[in-house]
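One protein chain omitted, others in place.
Showing subunit A:
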Amino acid sequence: MDSFDKSCNVAKHNYDECFQKWFNRFLKNRDTNLNVCDAEFREYQQCLKKAMKEEKLDFKEFEEDILGTEKEYKPPPPK
């Protein structure tokens, strides 16, 4: 799948590939060493964050965590 900025595609796909390999080891062998993809992630993020800045995206909205917090929506009570 393409990145938000096409110029980040190569870095993104390198990272995705590294992550997916690690994820298989995580499921099968409980390999918790996600750091193996740090270099790929850093390169990808450098490109992506620059592209997001150029688009003037509001980072605050992106950084906010909702899941697992009080702000998470709850289903209405059953009737």
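The working rule: a contact is a pair of C-beta atoms (placed from the backbone, for glycine too) under 8 Å apart; a residue touches a chain by one contact, two chains touch by 3 or more; residues count from 1.
Note that contacts and distances are computed from a predicted model.
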Among "AAA+ ATPase domain-containing protein", "Integrator complex subunit 3 N-terminal domain-containing protein", "Ubiquilin" or "PRELI/MSF1 domain-containing protein", UniProt's protein name for the complex chain that is not shown is "PRELI/MSF1 domain-containing protein"
Residue list for subunit A contacting the dropped chain reads 1-4, 8, 12, 15-16, 19-20, 23-24, 26-27, 30, 32, 34, 41, 44, 48, 57-58, 61-62, 65-68, 72-73, 75-76, 78-79
